[in-house]
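A protein chain is absent from this complex, but the other protein chains hold their places.
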């Protein structure tokens, strides 16, 4: 039964599923990073998500920002690498929802806007640089656009936007991160971090819509 | 037409053929050393025999000991490794024939006895240690035994004895050289240096008997 | 040879922590482990301007092997090929800080910059003065006009060697920062790779390359470089690599061209399984190349100091010296990565 909004417990449950999905996708993510980078993206994300699960399991969250921020902090302090900061920043963007008892469509839009701004500010990459930003920014923009829709509708649109962004990243030339100078040889492969973004959003969608 | 004895020119020609045969057998000899040792025996022997060919081509030999000793010196000063000294010593054993105009069956026996004594004295190995001595000593003993026979008959017997010695080395346990501690695992493979000895003697036989 | 490198490890997910413990052991008390995964000298003098290095693990003996006598004061170590977390950076910074500030000196990778920057912000919240000098010696990773996009590769060893010496006498963080910037500016590298290393946790190679190809300009994680060229000889490849370094000194408006009379520290690095034999054969040709251009080798470094597991490949690094930089090069130093006695000067 689709959920119109999530309380902190449901948000926590959803993040557990997100973590499991990323951990399960480790070989896929590592392969994607092998094509363009140094092949460790899946390992790093799995390390971060295992730490996140521990933090989530510790529980004690009263508002929806808390499990989001706990996830981000756990990733930031366990992963290292580019994605530790980048994905840590994504989830820490949930601090915009401070005090909210429910995560709804406008909340989703707020969180993702903060996430996208934070990542771009921290890492200096822009859309088109073939990073996870190419999945995150379209997702954030879509979330803003659809914030009047129901949460299931909104998150479905967001997941689709991220997916389209990840697909679009295939045609881009990598310039950031480990893949810096692959240049034109990077064309045809999706960015590993963008792939992670799509797994995160599609898992959220599946939880919210089910 | 079989040769009853060799003058210094014929001895030189024979040694050229010996060198060519060893050079051609490089992969075989390296493989044999790979089975028991460090895999470089063929390379070393080829290096020595190429140096020997240069020394032989320089020529100017008046007695049969001279091309033998020149071959030995060239090997000794170009090869290094165990086999540089060992095979250098074998050919330098030809100094026993100092002043001889002809290499005949008794001369062959004298040379090989000196060669065998020299190698054993220098390296401390004895028959049964799974070295080229296991081909050389039977060959030297056979040469002494058959010194009243014609040179073609004698060298044929010597080559057979070396071959039998090499075959017998398969059953031995290596204790010397690079293969020192293979121990029982060395059983079944012939010693690389013994293989070289048989190629040397069979090439001599082919030259003398043809 | 088997297809997959057989590695002597325990838990493949735990190699970074275990190797750091081993590294601390290797220092026999001279260094201690600090926080989650930093290594720090045990006896940093009060008021010393501190030098902190760091980066991902898996490239041993760098980065953490560069902590030592007349070298770095500490290193913040990440997991295999991953920058250290901000927490680790902060812990290392707190430990090396002796009241006169900390210079961060590390390779320019997105992950490292982000994590070290957050660590620096956290340290500044605690009133620790932090400056950052990035190492960007890989001339194949971006044009000289976009140095901010360049990677840090093997040049970091001579750079940290000299910055370490500079830090012994620096009286302010300003002074050390200026010295490090100058050393970095004069250091340029080019790398090549013939085959990948593998990630301990997955056993998988970090990249693929055809059996008959060399990656020219490839980075230390196998980041592709300027071209894939057919496998060739040491004597053919060496001038191609050095040409790229000379070209960079020429094209970069921030430095003079390499010219007759220049003196350099020259470093031939193996990326892992490339043998010292090969490094020396390349060095022979390189020295000839430099001689022909009137450039003198003041000192030579050679060996597998900046590796990527069992990757094969080499890099050349050139640091042009002036009297100031010589004064940083000459002193003895000691660490697991690189040691030398004091240079004998005539």
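Every chain is named by a letter (A, B and C) in the order it is written, and numbering of its residues begins at 1.
Just so we're on the same page, contacts are C-beta pairs under 8 Å (C-beta built on N, C-alpha and C of every residue); 3 or more make two chains touch, one makes a residue touch a chain.
Since the structure is predicted, the reported quantities are computational estimates derived from the model, not experimental observations.
Peer 1: Taking the complete complex into account, which shown chains does the hidden chain touch?
Peer 2: B, C
Peer 1: Give the residue, chosen from C:118, C:165 or C:194, that touches the chain omitted from the document.
Peer 2: C:194
Peer 1: Tell me which residue among B:78, B:105, B:156 or B:169 touches the hidden chain in the full complex.
Peer 2: Candidates B:78, B:105, B:156 or B:169; residue touching the omitted chain: B:78.
Peer 1: Touching the hidden chain in the full complex, which residues of subunit B are there? Just list them.
Peer 2: So the residues of subunit B touching the unseen chain are 27, 30, 34, 37-40, 42-44, 47, 76-86, 122-123, 125, 175-183, 185.
Peer 1: Mind listing the subunit C residues that contact the chain we can't see here?
Peer 2: So the residues of subunit C touching the missing chain come out as 1-10, 15, 18-23, 25-28, 57-58, 60-61, 65, 69, 194-196, 198, 200, 205, 211, 214, 231, 233-235, 237, 272-284, 287, 297-300, 302-304, 307, 309-310, 312, 314, 332-334, 336, 339-341.
The rule is short, and it goes like this: only the chains that are shown with their structure count from here on.
Peer 1: Taking the touch definition from the header, please name the shape of the chain graph: line, ring, star, complete or other.
Peer 2: Basically it's none of the tidy shapes, so other.
Peer 1: If you average the CA atoms of subunit A and of subunit B, how far apart do the two points sit, in angstrom?
Peer 2: Chain centroid spacing, subunit A to subunit B, equals 74 Å.
Peer 1: If you average the CA atoms of subunit A and of subunit C, how far apart do the two points sit, in angstrom?
Peer 2: About 32 Å, centre to centre.
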